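Just one protein chain is left out here, and the rest sit where they should.
Up next is chain A:
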Amino acid sequence: MLEIRDLHVRLEEEDKPILKGLSLTVEAGKVHAIMGPNGSGKSTLSYVLAGRDGYEVTGGSATLDGEDLLEKEPDARAAAGLFLAFQYPVEIPGVNNMTFIRTALNAQRKARGEAEISAPDFLKQVRETAKSLNIGPEMLKRAINVGFSGGEKKRNEILQMAMLAPKMCILDETDSGLDVDAMKLVAEGVNALRAPDRGFLVITHYQRLLDHIVPDVVHIMVDGRIVETGGAELAARVEREGYGALVKATA
């Protein structure tokens, strides 16, 4: 589904390489996790895939179901089925959260040549999904992420993900800032979306999240490369031993 081959990326402004030949394939129906030390390039990978400005791809490729992602504008990538749950969701004053979600959903549908969702259908669906994530109606009415607590912002990301029903979901540290109960809710939200035609790439620092969202594959990223790939047990090893051994092994 998501295929990243030998990806090289540097910062436009500083001429600083961040991703240094990263390869990774997420198959449909699978959950892959990426763990790695701070600054290893995990968020950079997620931003480059989603199409944020400021990065230059100097080599390699990234495709979604065989379609080149890197040539597309961010909105076209979203319409093609890519979703990024941000590590730091952006506050947008003055834009109503629910209006935003509906606008996004309809924009994607329009881009795919589908009909818009009817207002009652949307309302019903957004209310139900919000409820399952313990997001009250007042949070739907507020400006996007403005005044949301850290945990509320993360739950709002999952709400958007559930509403947009993407093919490929990238979650960048969605667990950080969540209390135990919220973590469970988020994990349930993600698990509910697991489907044979949907892939997940879960970036996290902690085994805790992976206890709830059990990954099929775990990758360790160090200094812009995947240095080790294994099963769920690899996450447990990192939790026990830290990255020290892995970093040394690749140095």
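In this text, contacts are C-beta pairs under 8 Å (C-beta built on N, C-alpha and C of every residue); 3 or more make two chains touch, one makes a residue touch a chain; residues count from 1.
Note that in this section contacts and distances are computed from a predicted model.
Chemist: Missing chain, UniProt name, options "SufD family Fe-S cluster assembly protein", "Isoquinoline 1-oxidoreductase beta subunit", "Serine palmitoyltransferase" or "Iron-containing redox enzyme family protein": which is it?
Modeler: "SufD family Fe-S cluster assembly protein"
Chemist: Decide which residue listed in A:Asp53, A:Glu138 or A:Glu233 touches the omitted chain of the complex.
Modeler: Reading the full complex, the residue touching the unseen chain is A:Asp53.
Chemist: From the list A:Leu70, A:Ala104 or A:Ala232, pick the residue that touches the absent chain.
Modeler: A:Ala104
Chemist: Which residue, A:Val90, A:Ala119 or A:Val180, contacts the hidden chain when the whole complex is considered?
Modeler: Per the contact definition at the top, the residue touching the missing chain is A:Val90.
Chemist: State which residues belonging to chain A touch the missing partner chain.
Modeler: Within chain A, the residues touching the omitted chain are 50-53, 73-75, 77-79, 84, 86, 89-90, 92-95, 100-101, 103-105, 107-108, 111, 143-144, 160, 164.
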